[in-house]
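Quick one: the structure is below, questions incoming.
One chain of protein is taken out of this complex; the other chains stay put.
The first chain written gets the first letter, and so on, giving A and B; residue counts start at 1 in each chain.
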Amino acid sequence: MIGTVAGLILRAIVVLSGTAIITFALLWNAPGDPAQAIAMARFDALLTEDVIDQVREEVGLNTSFWSAFVDWIAPLLVLDFGYSSVTGRPVGPDLWVAITYTFPLAVMALAIGLAISLPLAIIATKNPGGMLDRLAVATASMGTAIPAFWLGLLLILLFAVQLNWLPAMGARTPVHSILPAMTLGFGIAASLTRIIRSGILEARDQPFLPAIRRRGVPVRAIGRDHIAPHAAVPVVTVVGLELAFLLEGLVVVEVIFGRPGLGTFLTSAIVARDFPHVQAVVVLVALVFVTVNLIIDLIYKRIDPRIGEHDA
Amino acid sequence: MLRLDQVSAKRGNVVALEDISLSLSPGNTLAVVGESGAGKSTLIATILGLLRPSKGTITWNGAEVSTCRPSLVMQEPRSAFNPAHPLLRSVLEPIVGQRATVPTERIERLCTGLELPQQLLNRRPSEVSIGQAQRVGILRALIATPPLVLFDEPLSALDAVTQKHTARLIADLQREEGFAALIVTHDLGYAVAHADEIAVLKSGRIEEVATPESFAVAPKSDYCKTLRDAAIALGALEAVG
Partner (left out) sequence: MRSVTYLAVAIFLLAIVGPFFAPYDPAAINIPKRLSPPSSEFFLGTDALGRDILSRLLHGARYSLGLAFLISFIALVIGTVVGLLAPLGGKIADWLIMRTTDSFLAFPELVAAVVIAGLMGAGMWSLIFALSVTGWMRYARVARGIGLSLQSRGYVIQAKLAGLSPLAIARWHYLPSLVPSLTVVWTGMFARAIIGISTLSFLGFGVQPPTPEWGAMLLDARIHMRSTPLQMIWPGLAVVVSVLAINLAGDALRDSVAERSEHQ
(Lines give C-alpha, C1' and ligand atoms only; values in the text may rest on other atoms or scores of the structure.)
Protein backbone atom coordinates (compact mmCIF):
# COMPACT_ATOMS: atom_id res chain seq x y z
CA MET A 1 0.00 0.00 0.00
CA ILE A 2 2.71 2.49 1.00
CA GLY A 3 4.67 1.37 -2.05
CA THR A 4 1.83 2.15 -4.43
CA VAL A 5 1.17 5.52 -2.77
CA ALA A 6 4.84 6.45 -3.13
CA GLY A 7 4.69 5.24 -6.73
CA LEU A 8 1.68 7.43 -7.48
CA ILE A 9 3.36 10.47 -5.95
CA LEU A 10 6.56 9.77 -7.88
CA ARG A 11 4.51 9.48 -11.04
CA ALA A 12 2.84 12.82 -10.36
CA ILE A 13 6.27 14.42 -9.93
CA VAL A 14 7.53 12.90 -13.18
CA VAL A 15 4.43 14.14 -14.98
CA LEU A 16 4.88 17.64 -13.58
CA SER A 17 8.51 17.68 -14.72
CA GLY A 18 7.39 16.56 -18.17
CA THR A 19 4.81 19.33 -18.27
CA ALA A 20 7.44 21.85 -17.21
CA ILE A 21 9.78 20.78 -20.05
CA ILE A 22 6.98 20.89 -22.62
CA THR A 23 5.87 24.31 -21.40
CA PHE A 24 9.34 25.74 -21.50
CA ALA A 25 10.03 24.28 -24.94
CA LEU A 26 6.89 26.00 -26.10
CA LEU A 27 7.87 29.38 -24.64
CA TRP A 28 11.38 28.94 -26.01
CA ASN A 29 10.16 28.23 -29.52
CA ALA A 30 7.40 30.83 -29.62
CA PRO A 31 7.81 32.51 -33.00
CA GLY A 32 8.74 36.13 -33.41
CA ASP A 33 11.16 37.95 -31.20
CA PRO A 34 9.68 37.94 -27.72
CA ALA A 35 12.21 40.55 -26.66
CA GLN A 36 10.93 42.89 -29.32
CA ALA A 37 7.33 42.19 -28.40
CA ILE A 38 8.06 42.90 -24.76
CA ALA A 39 9.99 46.04 -25.54
CA MET A 40 7.18 47.30 -27.70
CA ALA A 41 4.65 46.64 -25.00
CA ARG A 42 6.79 48.39 -22.43
CA PHE A 43 8.20 51.39 -24.24
CA ASP A 44 5.69 51.97 -26.99
CA ALA A 45 7.37 53.62 -29.97
CA LEU A 46 10.89 54.27 -28.68
CA LEU A 47 12.40 51.10 -30.14
CA THR A 48 16.11 50.88 -30.87
CA GLU A 49 18.23 47.72 -31.15
CA ASP A 50 19.87 48.70 -27.85
CA VAL A 51 16.59 48.70 -26.02
CA ILE A 52 15.60 45.32 -27.46
CA ASP A 53 18.95 43.78 -26.55
CA GLN A 54 18.67 45.20 -23.10
CA VAL A 55 15.26 43.63 -22.69
CA ARG A 56 16.57 40.34 -24.04
CA GLU A 57 19.38 40.37 -21.47
CA GLU A 58 17.02 41.29 -18.68
CA VAL A 59 14.42 38.63 -19.42
CA GLY A 60 17.12 35.97 -19.89
CA LEU A 61 16.38 35.11 -23.50
CA ASN A 62 19.94 34.83 -24.79
CA THR A 63 21.23 31.60 -23.23
CA SER A 64 21.06 27.94 -24.32
CA PHE A 65 17.92 25.87 -23.87
CA TRP A 66 18.88 23.76 -20.87
CA SER A 67 20.68 26.50 -18.94
CA ALA A 68 17.72 28.76 -19.58
CA PHE A 69 15.45 25.93 -18.46
CA VAL A 70 17.31 25.62 -15.17
CA ASP A 71 17.20 29.39 -14.69
CA TRP A 72 13.52 29.26 -15.47
CA ILE A 73 12.49 26.34 -13.30
CA ALA A 74 14.53 27.17 -10.18
CA PRO A 75 12.42 30.08 -8.92
CA LEU A 76 9.21 28.34 -9.99
CA LEU A 77 10.02 25.44 -7.67
CA VAL A 78 9.62 27.81 -4.73
CA LEU A 79 6.55 29.37 -6.42
CA ASP A 80 8.41 32.57 -7.20
CA PHE A 81 6.79 33.69 -10.44
CA GLY A 82 9.07 36.69 -11.04
CA TYR A 83 8.05 39.99 -12.54
CA SER A 84 5.67 40.80 -15.35
CA SER A 85 7.68 41.54 -18.46
CA VAL A 86 5.14 44.16 -19.46
CA THR A 87 4.29 46.09 -16.31
CA GLY A 88 7.37 45.13 -14.30
CA ARG A 89 5.20 44.37 -11.29
CA PRO A 90 5.68 41.11 -9.33
CA VAL A 91 3.47 38.37 -10.74
CA GLY A 92 2.48 36.74 -7.46
CA PRO A 93 0.11 39.37 -6.03
CA ASP A 94 -1.62 39.96 -9.39
CA LEU A 95 -2.04 36.22 -9.83
CA TRP A 96 -3.54 35.96 -6.36
CA VAL A 97 -6.09 38.67 -7.15
CA ALA A 98 -7.10 36.73 -10.26
CA ILE A 99 -7.47 33.55 -8.19
CA THR A 100 -9.78 35.31 -5.75
CA TYR A 101 -12.11 36.02 -8.66
CA THR A 102 -11.84 32.59 -10.24
CA PHE A 103 -12.04 30.25 -7.26
CA PRO A 104 -15.48 31.33 -5.94
CA LEU A 105 -16.83 31.19 -9.48
CA ALA A 106 -15.54 27.63 -9.90
CA VAL A 107 -17.11 26.56 -6.60
CA MET A 108 -20.44 28.15 -7.49
CA ALA A 109 -20.41 26.49 -10.90
CA LEU A 110 -19.71 23.07 -9.38
CA ALA A 111 -22.48 23.59 -6.85
CA ILE A 112 -24.96 24.52 -9.58
CA GLY A 113 -23.82 21.54 -11.66
CA LEU A 114 -24.33 19.11 -8.78
CA ALA A 115 -27.61 20.70 -7.71
CA ILE A 116 -29.02 20.12 -11.18
CA SER A 117 -27.46 16.81 -12.15
CA LEU A 118 -27.89 14.80 -8.94
CA PRO A 119 -31.69 15.11 -8.63
CA LEU A 120 -32.04 14.80 -12.41
CA ALA A 121 -30.06 11.57 -12.49
CA ILE A 122 -31.94 10.11 -9.54
CA ILE A 123 -35.34 10.96 -11.05
CA ALA A 124 -34.22 9.63 -14.43
CA THR A 125 -33.10 6.28 -13.02
CA LYS A 126 -36.38 5.70 -11.14
CA ASN A 127 -37.66 4.26 -14.37
CA PRO A 128 -34.82 3.57 -16.81
CA GLY A 129 -35.88 3.96 -20.42
CA GLY A 130 -39.02 5.80 -19.38
CA MET A 131 -40.17 9.21 -20.48
CA LEU A 132 -38.29 11.16 -17.79
CA ASP A 133 -35.14 9.14 -18.31
CA ARG A 134 -35.10 9.75 -22.04
CA LEU A 135 -35.80 13.42 -21.49
CA ALA A 136 -32.90 13.68 -19.06
CA VAL A 137 -30.53 11.91 -21.44
CA ALA A 138 -31.60 14.07 -24.36
CA THR A 139 -31.17 17.25 -22.33
CA ALA A 140 -27.76 16.12 -21.20
CA SER A 141 -26.63 15.30 -24.75
CA MET A 142 -27.89 18.66 -25.85
CA GLY A 143 -26.05 20.33 -23.00
CA THR A 144 -22.69 18.77 -23.84
CA ALA A 145 -23.00 19.94 -27.43
CA ILE A 146 -23.41 23.62 -26.51
CA PRO A 147 -20.10 25.45 -26.38
CA ALA A 148 -19.63 27.46 -23.18
CA PHE A 149 -19.12 30.75 -25.02
CA TRP A 150 -22.40 30.51 -26.89
CA LEU A 151 -24.35 29.51 -23.80
CA GLY A 152 -22.82 32.50 -22.01
CA LEU A 153 -23.86 34.82 -24.82
CA LEU A 154 -27.40 33.39 -24.83
CA LEU A 155 -27.73 33.89 -21.09
CA ILE A 156 -26.51 37.47 -21.44
CA LEU A 157 -28.98 38.00 -24.24
CA LEU A 158 -31.87 36.65 -22.19
CA PHE A 159 -31.20 37.82 -18.64
CA ALA A 160 -29.18 40.97 -19.17
CA VAL A 161 -30.32 42.37 -22.51
CA GLN A 162 -33.95 41.26 -22.90
CA LEU A 163 -35.15 40.89 -19.31
CA ASN A 164 -32.62 43.21 -17.72
CA TRP A 165 -32.63 41.17 -14.51
CA LEU A 166 -28.95 40.51 -14.02
CA PRO A 167 -25.74 42.39 -14.77
CA ALA A 168 -23.54 40.85 -17.47
CA MET A 169 -20.17 42.55 -17.46
CA GLY A 170 -17.60 42.84 -14.70
CA ALA A 171 -17.32 41.38 -11.22
CA ARG A 172 -18.14 44.22 -8.87
CA THR A 173 -20.81 42.45 -6.82
CA PRO A 174 -21.63 38.79 -6.09
CA VAL A 175 -24.70 39.23 -8.33
CA HIS A 176 -22.29 39.67 -11.22
CA SER A 177 -21.14 36.08 -10.84
CA ILE A 178 -24.62 34.57 -11.21
CA LEU A 179 -24.64 34.46 -15.02
CA PRO A 180 -21.07 33.16 -15.44
CA ALA A 181 -21.66 30.55 -12.74
CA MET A 182 -24.85 29.44 -14.48
CA THR A 183 -23.05 29.19 -17.81
CA LEU A 184 -20.42 26.91 -16.36
CA GLY A 185 -22.84 25.08 -14.08
CA PHE A 186 -25.16 24.08 -16.92
CA GLY A 187 -22.28 22.61 -18.88
CA ILE A 188 -21.11 20.65 -15.85
CA ALA A 189 -24.64 19.49 -15.11
CA ALA A 190 -24.98 18.08 -18.62
CA SER A 191 -21.98 15.76 -18.41
CA LEU A 192 -22.48 14.96 -14.72
CA THR A 193 -26.06 13.84 -15.33
CA ARG A 194 -24.94 11.29 -17.91
CA ILE A 195 -22.20 9.91 -15.72
CA ILE A 196 -24.13 9.80 -12.45
CA ARG A 197 -27.04 8.18 -14.29
CA SER A 198 -24.95 5.39 -15.78
CA GLY A 199 -23.14 5.03 -12.44
CA ILE A 200 -26.44 4.40 -10.65
CA LEU A 201 -27.67 2.02 -13.35
CA GLU A 202 -24.45 0.05 -13.26
CA ALA A 203 -24.44 -0.14 -9.47
CA ARG A 204 -28.02 -1.41 -9.57
CA ASP A 205 -26.96 -4.27 -11.79
CA GLN A 206 -24.55 -5.60 -9.19
CA PRO A 207 -25.12 -9.35 -8.91
CA PHE A 208 -25.34 -9.32 -5.12
CA LEU A 209 -28.28 -6.92 -4.94
CA PRO A 210 -31.10 -9.47 -5.46
CA ALA A 211 -29.72 -11.52 -2.57
CA ILE A 212 -29.70 -8.47 -0.30
CA ARG A 213 -33.24 -7.57 -1.34
CA ARG A 214 -34.44 -11.06 -0.57
CA ARG A 215 -33.01 -10.74 2.91
CA GLY A 216 -35.55 -7.96 3.42
CA VAL A 217 -33.23 -4.99 3.65
CA PRO A 218 -35.29 -1.81 3.11
CA VAL A 219 -34.96 -0.15 -0.30
CA ARG A 220 -33.65 3.10 1.16
CA ALA A 221 -30.87 1.29 3.03
CA ILE A 222 -29.88 -0.64 -0.09
CA GLY A 223 -29.55 2.62 -1.99
CA ARG A 224 -27.44 4.17 0.71
CA ASP A 225 -25.21 1.27 1.67
CA HIS A 226 -24.82 -0.68 -1.54
CA ILE A 227 -25.67 1.38 -4.62
CA ALA A 228 -24.17 4.73 -3.63
CA PRO A 229 -20.61 3.43 -3.04
CA HIS A 230 -20.59 1.72 -6.42
CA ALA A 231 -21.93 4.80 -8.15
CA ALA A 232 -19.20 6.79 -6.40
CA VAL A 233 -16.35 5.30 -8.45
CA PRO A 234 -17.36 6.90 -11.75
CA VAL A 235 -18.28 10.09 -9.91
CA VAL A 236 -14.75 10.33 -8.53
CA THR A 237 -13.37 9.83 -12.03
CA VAL A 238 -15.58 12.47 -13.41
CA VAL A 239 -14.47 15.05 -10.88
CA GLY A 240 -11.09 14.87 -12.60
CA LEU A 241 -12.66 15.25 -16.01
CA GLU A 242 -14.96 18.02 -14.83
CA LEU A 243 -11.98 19.89 -13.50
CA ALA A 244 -10.58 20.04 -17.03
CA PHE A 245 -13.96 21.13 -18.35
CA LEU A 246 -14.24 23.72 -15.57
CA LEU A 247 -10.83 25.22 -16.28
CA GLU A 248 -11.49 25.33 -20.01
CA GLY A 249 -14.87 26.90 -19.44
CA LEU A 250 -13.48 29.42 -16.98
CA VAL A 251 -11.13 30.89 -19.56
CA VAL A 252 -13.94 31.46 -22.03
CA VAL A 253 -16.58 32.55 -19.54
CA GLU A 254 -14.35 35.06 -17.82
CA VAL A 255 -13.49 36.64 -21.14
CA ILE A 256 -17.15 36.87 -22.16
CA PHE A 257 -18.29 38.33 -18.85
CA GLY A 258 -15.27 40.58 -18.48
CA ARG A 259 -14.26 39.12 -15.12
CA PRO A 260 -10.66 39.83 -14.07
CA GLY A 261 -10.00 36.18 -13.13
CA LEU A 262 -7.39 33.65 -14.24
CA GLY A 263 -8.84 33.23 -17.73
CA THR A 264 -8.69 36.92 -18.49
CA PHE A 265 -5.27 37.07 -16.84
CA LEU A 266 -4.09 34.31 -19.21
CA THR A 267 -5.60 35.58 -22.45
CA SER A 268 -4.49 39.17 -21.97
CA ALA A 269 -1.00 37.92 -21.05
CA ILE A 270 -0.89 35.90 -24.27
CA VAL A 271 -1.93 38.88 -26.34
CA ALA A 272 0.69 41.08 -24.65
CA ARG A 273 3.29 38.25 -24.87
CA ASP A 274 3.84 38.62 -21.13
CA PHE A 275 5.64 35.31 -20.67
CA PRO A 276 6.00 35.42 -16.87
CA HIS A 277 2.24 35.84 -16.59
CA VAL A 278 1.53 33.04 -19.04
CA GLN A 279 3.88 30.60 -17.37
CA ALA A 280 2.54 31.45 -13.91
CA VAL A 281 -0.96 30.42 -15.00
CA VAL A 282 0.37 27.33 -16.77
CA VAL A 283 2.34 26.21 -13.71
CA LEU A 284 -0.61 26.88 -11.42
CA VAL A 285 -3.08 24.99 -13.59
CA ALA A 286 -0.75 22.02 -14.05
CA LEU A 287 -0.10 21.90 -10.31
CA VAL A 288 -3.80 21.96 -9.43
CA PHE A 289 -4.62 19.45 -12.13
CA VAL A 290 -1.93 16.93 -11.22
CA THR A 291 -2.63 17.27 -7.50
CA VAL A 292 -6.35 16.69 -7.95
CA ASN A 293 -5.69 13.67 -10.13
CA LEU A 294 -3.22 12.33 -7.59
CA ILE A 295 -5.86 12.66 -4.88
CA ILE A 296 -8.36 10.89 -7.13
CA ASP A 297 -5.91 8.03 -7.67
CA LEU A 298 -5.40 7.77 -3.92
CA ILE A 299 -9.17 7.72 -3.30
CA TYR A 300 -9.46 4.97 -5.91
CA LYS A 301 -6.94 2.91 -4.04
CA ARG A 302 -9.13 3.21 -0.99
CA ILE A 303 -12.36 2.31 -2.76
CA ASP A 304 -10.89 -0.59 -4.68
CA PRO A 305 -7.25 -1.61 -4.19
CA ARG A 306 -7.23 -3.53 -7.47
CA ILE A 307 -7.80 -0.47 -9.68
CA GLY A 308 -4.79 0.66 -11.63
CA GLU A 309 -2.67 -2.37 -10.87
CA HIS A 310 -2.31 -3.28 -14.51
CA ASP A 311 -2.04 0.28 -15.68
CA ALA A 312 1.68 0.84 -15.97
CA MET B 1 22.60 -28.39 -30.03
CA LEU B 2 20.47 -26.63 -27.45
CA ARG B 3 22.08 -26.11 -24.09
CA LEU B 4 20.63 -24.56 -20.94
CA ASP B 5 23.19 -23.83 -18.29
CA GLN B 6 21.98 -23.14 -14.75
CA VAL B 7 19.11 -21.00 -15.96
CA SER B 8 16.84 -19.15 -13.54
CA ALA B 9 13.95 -16.92 -14.55
CA LYS B 10 11.42 -14.74 -12.80
CA ARG B 11 7.80 -13.94 -13.51
CA GLY B 12 7.37 -10.55 -11.91
CA ASN B 13 9.06 -11.04 -8.56
CA VAL B 14 8.32 -14.74 -8.33
CA VAL B 15 11.08 -17.18 -9.22
CA ALA B 16 9.50 -19.41 -11.85
CA LEU B 17 12.57 -21.39 -12.94
CA GLU B 18 15.56 -22.24 -10.83
CA ASP B 19 18.92 -23.63 -11.82
CA ILE B 20 17.78 -25.48 -14.93
CA SER B 21 20.44 -27.33 -16.93
CA LEU B 22 19.35 -29.27 -19.99
CA SER B 23 20.66 -30.21 -23.39
CA LEU B 24 19.08 -31.39 -26.60
CA SER B 25 20.87 -32.72 -29.70
CA PRO B 26 19.67 -32.29 -33.29
CA GLY B 27 17.12 -34.91 -34.31
CA ASN B 28 16.34 -35.80 -30.72
CA THR B 29 13.22 -35.22 -28.67
CA LEU B 30 13.27 -33.93 -25.15
CA ALA B 31 10.01 -34.04 -23.24
CA VAL B 32 9.59 -31.74 -20.28
CA VAL B 33 6.88 -33.12 -18.02
CA GLY B 34 5.26 -31.41 -15.10
CA GLU B 35 1.95 -30.40 -13.60
CA SER B 36 0.40 -26.96 -14.22
CA GLY B 37 2.39 -24.22 -12.56
CA ALA B 38 5.61 -26.20 -12.66
CA GLY B 39 7.18 -23.59 -14.94
CA LYS B 40 6.75 -25.30 -18.31
CA SER B 41 5.47 -22.24 -20.16
CA THR B 42 8.12 -20.05 -18.55
CA LEU B 43 10.74 -22.50 -19.77
CA ILE B 44 9.47 -22.18 -23.35
CA ALA B 45 9.29 -18.39 -23.18
CA THR B 46 12.83 -18.26 -21.81
CA ILE B 47 14.26 -20.52 -24.52
CA LEU B 48 12.52 -18.50 -27.24
CA GLY B 49 13.91 -15.27 -25.84
CA LEU B 50 10.49 -13.86 -24.98
CA LEU B 51 11.61 -13.78 -21.35
CA ARG B 52 15.11 -12.90 -20.28
CA PRO B 53 16.66 -15.37 -17.83
CA SER B 54 17.70 -13.78 -14.56
CA LYS B 55 20.68 -16.13 -14.34
CA GLY B 56 22.48 -18.64 -16.55
CA THR B 57 22.87 -18.98 -20.30
CA ILE B 58 20.85 -20.55 -23.10
CA THR B 59 22.66 -21.33 -26.35
CA TRP B 60 22.19 -23.08 -29.68
CA ASN B 61 25.53 -24.37 -30.97
CA GLY B 62 27.25 -21.83 -28.75
CA ALA B 63 25.35 -18.83 -30.12
CA GLU B 64 22.11 -17.20 -28.99
CA VAL B 65 19.05 -19.33 -29.61
CA SER B 66 17.38 -16.64 -31.72
CA THR B 67 20.09 -17.13 -34.38
CA CYS B 68 18.59 -20.50 -35.31
CA ARG B 69 15.08 -19.03 -35.61
CA PRO B 70 13.33 -21.61 -33.44
CA SER B 71 9.61 -22.05 -33.99
CA LEU B 72 6.75 -22.81 -31.65
CA VAL B 73 3.61 -24.93 -31.77
CA MET B 74 1.12 -23.56 -29.32
CA GLN B 75 -1.38 -25.17 -27.01
CA GLU B 76 -4.39 -23.26 -28.33
CA PRO B 77 -4.26 -23.90 -32.08
CA ARG B 78 -6.81 -21.31 -33.17
CA SER B 79 -5.50 -18.36 -31.18
CA ALA B 80 -2.10 -18.86 -32.82
CA PHE B 81 -3.59 -17.48 -36.03
CA ASN B 82 -4.81 -13.98 -36.73
CA PRO B 83 -8.59 -14.52 -36.97
CA ALA B 84 -8.86 -12.01 -39.83
CA HIS B 85 -6.27 -13.65 -42.10
CA PRO B 86 -6.52 -16.80 -44.21
CA LEU B 87 -4.37 -19.55 -42.70
CA LEU B 88 -1.94 -19.55 -45.64
CA ARG B 89 -0.94 -16.01 -44.88
CA SER B 90 -0.01 -16.88 -41.31
CA VAL B 91 1.79 -20.00 -42.51
CA LEU B 92 3.97 -17.93 -44.83
CA GLU B 93 4.84 -15.37 -42.16
CA PRO B 94 8.10 -17.08 -41.09
CA ILE B 95 9.50 -16.93 -44.64
CA VAL B 96 8.27 -13.47 -45.61
CA GLY B 97 11.27 -11.37 -46.50
CA GLN B 98 13.50 -14.39 -46.92
CA ARG B 99 12.00 -15.68 -50.11
CA ALA B 100 9.99 -13.79 -52.62
CA THR B 101 8.15 -16.81 -53.99
CA VAL B 102 5.80 -19.14 -52.20
CA PRO B 103 7.58 -22.47 -51.64
CA THR B 104 4.81 -24.50 -53.26
CA GLU B 105 6.71 -27.74 -53.20
CA ARG B 106 7.51 -27.59 -49.54
CA ILE B 107 3.96 -26.70 -48.60
CA GLU B 108 2.77 -29.61 -50.72
CA ARG B 109 5.17 -32.03 -49.05
CA LEU B 110 4.33 -30.86 -45.54
CA CYS B 111 0.62 -30.90 -46.28
CA THR B 112 0.89 -34.49 -47.44
CA GLY B 113 2.88 -35.37 -44.36
CA LEU B 114 0.34 -33.68 -42.11
CA GLU B 115 -2.58 -35.12 -44.08
CA LEU B 116 -3.97 -31.66 -44.75
CA PRO B 117 -5.86 -30.80 -47.94
CA GLN B 118 -4.13 -27.75 -49.36
CA GLN B 119 -7.35 -25.83 -50.04
CA LEU B 120 -7.84 -25.73 -46.29
CA LEU B 121 -5.14 -23.08 -46.10
CA ASN B 122 -7.41 -20.58 -47.82
CA ARG B 123 -9.83 -20.70 -44.91
CA ARG B 124 -9.80 -18.61 -41.80
CA PRO B 125 -8.94 -20.09 -38.38
CA SER B 126 -12.58 -20.17 -37.28
CA GLU B 127 -13.51 -22.23 -40.34
CA VAL B 128 -11.40 -25.31 -39.58
CA SER B 129 -11.52 -27.88 -36.77
CA ILE B 130 -9.18 -27.59 -33.82
CA GLY B 131 -7.28 -30.67 -34.91
CA GLN B 132 -6.81 -29.23 -38.39
CA ALA B 133 -5.77 -25.89 -36.95
CA GLN B 134 -3.13 -27.61 -34.86
CA ARG B 135 -1.74 -29.39 -37.92
CA VAL B 136 -1.60 -26.06 -39.75
CA GLY B 137 0.23 -24.75 -36.69
CA ILE B 138 2.79 -27.53 -37.11
CA LEU B 139 3.01 -26.70 -40.81
CA ARG B 140 3.83 -23.10 -39.98
CA ALA B 141 6.39 -24.18 -37.40
CA LEU B 142 8.19 -26.32 -39.98
CA ILE B 143 7.88 -24.21 -43.13
CA ALA B 144 11.19 -22.42 -42.69
CA THR B 145 13.01 -25.71 -41.84
CA PRO B 146 14.09 -24.62 -38.37
CA PRO B 147 16.63 -26.83 -36.58
CA LEU B 148 14.71 -26.46 -33.31
CA VAL B 149 10.97 -26.71 -32.76
CA LEU B 150 9.26 -26.18 -29.43
CA PHE B 151 5.90 -27.76 -28.70
CA ASP B 152 3.87 -26.24 -25.86
CA GLU B 153 1.29 -28.87 -24.89
CA PRO B 154 0.64 -29.52 -28.59
CA LEU B 155 -2.02 -32.17 -27.97
CA SER B 156 -3.91 -31.02 -24.90
CA ALA B 157 -6.57 -29.05 -26.79
CA LEU B 158 -7.36 -32.05 -29.00
CA ASP B 159 -9.65 -35.02 -28.44
CA ALA B 160 -8.16 -38.46 -27.75
CA VAL B 161 -8.31 -39.81 -31.31
CA THR B 162 -6.84 -36.66 -32.84
CA GLN B 163 -4.14 -36.69 -30.15
CA LYS B 164 -2.84 -40.10 -31.22
CA HIS B 165 -2.98 -39.14 -34.89
CA THR B 166 -1.20 -35.82 -34.41
CA ALA B 167 1.47 -37.36 -32.20
CA ARG B 168 2.26 -39.90 -34.89
CA LEU B 169 2.45 -37.19 -37.57
CA ILE B 170 4.87 -35.16 -35.46
CA ALA B 171 7.09 -38.19 -34.93
CA ASP B 172 7.09 -39.09 -38.63
CA LEU B 173 7.92 -35.56 -39.71
CA GLN B 174 10.71 -35.33 -37.18
CA ARG B 175 12.29 -38.46 -38.59
CA GLU B 176 12.07 -36.95 -42.08
CA GLU B 177 13.17 -33.41 -41.25
CA GLY B 178 15.62 -34.10 -38.46
CA PHE B 179 14.79 -31.14 -36.23
CA ALA B 180 15.37 -31.12 -32.52
CA ALA B 181 12.06 -31.14 -30.66
CA LEU B 182 11.42 -29.90 -27.16
CA ILE B 183 7.98 -30.98 -26.11
CA VAL B 184 6.38 -29.59 -23.00
CA THR B 185 3.53 -31.77 -21.79
CA HIS B 186 1.71 -33.03 -18.75
CA ASP B 187 0.96 -36.29 -20.56
CA LEU B 188 3.49 -38.80 -19.31
CA GLY B 189 2.28 -41.51 -21.67
CA TYR B 190 2.99 -39.30 -24.68
CA ALA B 191 6.41 -38.42 -23.30
CA VAL B 192 7.38 -42.02 -22.67
CA ALA B 193 6.16 -43.10 -26.09
CA HIS B 194 7.87 -40.41 -28.18
CA ALA B 195 10.76 -38.78 -26.32
CA ASP B 196 14.42 -39.74 -26.30
CA GLU B 197 14.77 -38.16 -22.90
CA ILE B 198 12.36 -37.00 -20.22
CA ALA B 199 12.94 -34.11 -17.83
CA VAL B 200 10.54 -33.81 -14.91
CA LEU B 201 9.88 -30.25 -13.80
CA LYS B 202 8.50 -29.52 -10.36
CA SER B 203 8.05 -26.04 -8.88
CA GLY B 204 10.56 -24.58 -11.31
CA ARG B 205 13.28 -27.13 -10.65
CA ILE B 206 14.38 -30.22 -12.57
CA GLU B 207 13.43 -33.23 -10.48
CA GLU B 208 14.94 -35.88 -12.72
CA VAL B 209 16.27 -36.41 -16.24
CA ALA B 210 15.96 -39.97 -17.53
CA THR B 211 15.36 -42.11 -20.60
CA PRO B 212 11.76 -43.25 -21.04
CA GLU B 213 12.74 -46.84 -20.30
CA SER B 214 14.43 -46.15 -16.99
CA PHE B 215 11.68 -43.71 -16.11
CA ALA B 216 8.94 -46.23 -16.66
CA VAL B 217 10.79 -48.94 -14.77
CA ALA B 218 12.47 -47.21 -11.91
CA PRO B 219 11.90 -43.49 -11.24
CA LYS B 220 14.52 -42.13 -8.89
CA SER B 221 12.50 -39.69 -6.79
CA ASP B 222 9.25 -40.14 -4.89
CA TYR B 223 7.59 -37.40 -6.95
CA CYS B 224 8.39 -39.15 -10.21
CA LYS B 225 7.11 -42.40 -8.81
CA THR B 226 3.80 -40.73 -7.89
CA LEU B 227 3.65 -39.20 -11.34
CA ARG B 228 4.26 -42.55 -13.00
CA ASP B 229 1.73 -44.39 -10.85
CA ALA B 230 -0.88 -41.75 -11.54
CA ALA B 231 -0.28 -42.13 -15.27
CA ILE B 232 -0.62 -45.90 -15.01
CA ALA B 233 -3.82 -45.55 -13.01
CA LEU B 234 -5.23 -43.22 -15.69
CA GLY B 235 -4.29 -45.68 -18.40
CA ALA B 236 -1.92 -43.23 -20.06
CA LEU B 237 1.02 -45.50 -19.37
CA GLU B 238 1.32 -49.24 -19.32
CA ALA B 239 2.77 -50.82 -16.24
CA VAL B 240 6.18 -52.33 -16.93
CA GLY B 241 7.69 -55.17 -14.91
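In this section, contacts are C-beta pairs under 8 Å (C-beta built on N, C-alpha and C of every residue); 3 or more make two chains touch, one makes a residue touch a chain.
Remember, it's a predicted structure, so these values are computed and weren't measured experimentally.
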{"item": "Residue of B:S90, B:Q132, B:T166 or B:T185 touching the missing chain in the full complex", "value": "B:S90"}
{"item": "Of B:E35, B:E76 or B:E177, the residue in touch with the unshown chain", "value": "B:E76"}
{"item": "Interface with the undisplayed chain - residues on subunit A", "value": "11, 14-19, 21-22, 26-27, 30-32, 141-142, 144-150, 153-154, 156-157, 161-162, 243-245, 247-248, 251-252, 255, 266-267, 270-271, 273, 278, 282, 285-286, 289-290, 293, 312"}
{"item": "Touch list for subunit B against the chain that is not drawn", "value": "48, 50, 69-72, 74, 76, 79-85, 90, 93-94, 96-97, 140, 144"}
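Here, only the chains that are shown with their structure count from here on.
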{"item": "Averaged-CA centre spacing for the pair subunit B and subunit A, given as whole angstrom", "value": "56"}
